[in-house]
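Complex shown without one protein chain; remaining protein chains in place.
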Amino acid sequence: MDVKLLELNFAQLSRAWNKSKFNNYSDNRKQAYRDRLASLFNKLQAEDFSNLSPTQVKDRSYIIDFFFTSLQFLDSSTLNLIPFEIVECLGESLKEWIDPHQDFIIVTSLVNEPLGFSFNPNLAFNNFLYTNIKTVYNEEFPQRLIQITLPRFLVRDYLANVVLYHELGHFIDVKYNIASAIHNYLCNHYFNNALNPQDKADVQKYFPYIENYRTYFLQKQLPPTIFYHLREYFSDIFASQYIGECSNYYLDYITKKQAQHGEEHPSTINRVDIVNKFLKSDTSSYTLNLILSATQQITNRDLSIRYSRITNNEFYNLLPCVISNEQQLHSLFILGWETWLDDWNKISAINNMQFQIDANQVYNIINNLIEKSINSFIVTKSWEKANAIAEESN
Amino acid sequence: MLLLKNQINELISKGDLVIRPLLDESQINEITVDFRLGHDFLVSVQSREPFIDASLKEKHQKPISSFFQETRRRLGETFMLYPNQTVLATSLEYVKLPNNVYIDLNMRSSYTRLGITISTIVQPGYCGCVSLELTNTNKNPINLTVGARVFQARFFKLSEPSNYFSQSRKYICQVRPEASAVNQDKDLGVLNKLREEYE
Partner (left out) sequence: MLIKIIKLWINNLSLFSLDLKGIIPPKSTAMYYSHTIEDNKIGLFTSFVKSLIEGRQEYKPVVNNVIEEAHALALGNKTLFNIDRDSYPIVVLLEENDPDFFKTVDSNKADEGVYQKVLNILTEQKSISYY
């Protein structure tokens, strides 16, 4: 890469940094991350790029890319912009899948696309990035950013945001390279005729094109459809651990119950089917069992139902729910969906409403009550923690 | 009839009155309940529009929300209230009132002494966080803490119940401050017709 292009890249970064360096964050860890970026910026600025070899120029460009991506997400992660409540719920799920000593900060970037949900794992799980920064500039980032992108206008939509649990699934998949390992294992067994007829039929059900895939797999031709589809199956199952079949509702609608698979996505029918089997603990599917056992072997954690139902749906009484633990926190989304899909006349009748409640009102009620339920749980926990600290220091 | 501590407690224990989260039972005093300052604020800002149109005269008026900027704080963080600035906030607590009890809200005297005033009535059967319209009449900015007990409510029992939902409501289960929806008043539509007749 030409040094001049690196200079251009750095000039662009300087302009972006001039705007971002004064951001304030409620979260001390974000503040610390920002301070680390400031130090890294000074080191980049002090360096004479014209003395670098082409390999070193490339190294620096990776570092500048890292800097830009960090800024993109930190900029929109001030408390005014970040969807605080949903991020807290995702954080609770994350804790169950990440080793406790690892310090991750979930950050968000808001986009204008109506379906623009995504996770970007680059800043969290690419250790080579940090090795590079440490080797070149002796800077260490104790925290890693987990980047979520979501539609700006759906920030407070807790029905649509169940999708983020699926995106978290992608994230866990990338961290542990689960789908990738299953893909290799599955294809090797299938194409070497190591499966019994029943298991083979199950694989053919979830990957109906597999017979034509042999050459693709052996010659590494594009696209690696089975790999892509495994990623989706894994993430769907991952999400359903926390939100049951909720993601199916939205998926069914968005994809128009698609019966055909695409390059990157299995058919919706198959996606819904595998999730339903998982939720019913149906052990008849070789494919599902393979995903479950591979995940256990790789992560030392089980894919299992990780939510606990709130028995009393107080949304009908126009009340936020009292949440006792993290498992119940996730089930708020299930409750929200059930209320949305139920007969809204129940809400009117229970509350003696003398008017017809409309979709817009129900939409606001459900979202407000989910938000308040999550928020009250967080506030109560923080309050208890602060009181304990205050008592200790007295 | 003004409700006393034991009567308020009884309503809570029966589930007729809901206050969530009630972080500390000492918030319930002899004749009042202390409420805490919530996380969210709508701060009035100057806009390109010359005025806030609380009428229906202008057909293409900017929404009132565009004269306010949203901002959030975490529990324990602070919010600066500037002199003469209108700030909409809410209680940290979500309340649901019985259909025969209304509440009368005032700032706690410690805050009134600083020059912050509110005076609001919340109707029987209301459910949601309590809306606060804060104005600082002091000459100096005042730094407020989110989660602090800033205002208090007196509970009054009516002789007969009323139905909060006898008509459609602009705000149901509100949990964040919302800008005025004055332009949705039905009366304004009628009055506007009258004005159009004059023209």
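Letters A and B name the chains as they come in the text, with residue numbers starting at 1 for each one.
Quick note on the criterion: a residue touches a chain if its C-beta (ideal position, glycine included) is under 8 Å from a C-beta of that chain, and two chains touch if they have at least 3 such contacts.
Just so it is clear, the structure is predicted and the values come from calculations on it, not from any experiment.
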item: Displayed chains contacting the withheld chain; value: A
item: Of A:Lys21, A:Lys58 or A:Lys346, the residue in touch with the unshown chain; value: A:Lys58
item: Residue among A:Phe49, A:Phe68, A:Tyr137 or A:Tyr250 that touches the chain left out of view; value: A:Tyr250
item: Sole residue of A:Ile106, A:Leu159 or A:Ile243 that reaches the chain not shown, by the stated touch rule; value: A:Leu159
item: Touching the absent chain when the full complex is considered, from A:Gln12, A:Gln45, A:Thr131 or A:Asn276; value: A:Thr131
item: Contacting the left-out chain in the complete assembly, out of A:Asn9, A:Thr108 or A:Ser235; value: A:Ser235
item: Sites on chain A contacted by the missing partner chain, in the whole complex; value: 53, 55-56, 58-59, 62, 112-122, 125-129, 131-132, 135, 151-154, 157, 159-160, 163, 166-167, 170, 174-177, 180-181, 183-185, 217, 220-224, 227, 231-232, 235, 249-255, 264-265, 294, 297-298, 340-341, 359-360, 363
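The criterion applied here is as follows: only the chains that are shown with their structure count from here on.
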item: Complex contact set, residues of chain B against chain A; value: 18, 20-21, 23, 39, 70-77, 92, 94, 96, 127-129, 147, 163, 165-168, 172-176
item: Of all residues in chain A, those that touch chain B in their complex; value: 26, 79-80, 84, 317-320, 322, 351-355, 361, 364-365, 368-369, 371-372, 375-376, 379-380, 382-383, 386
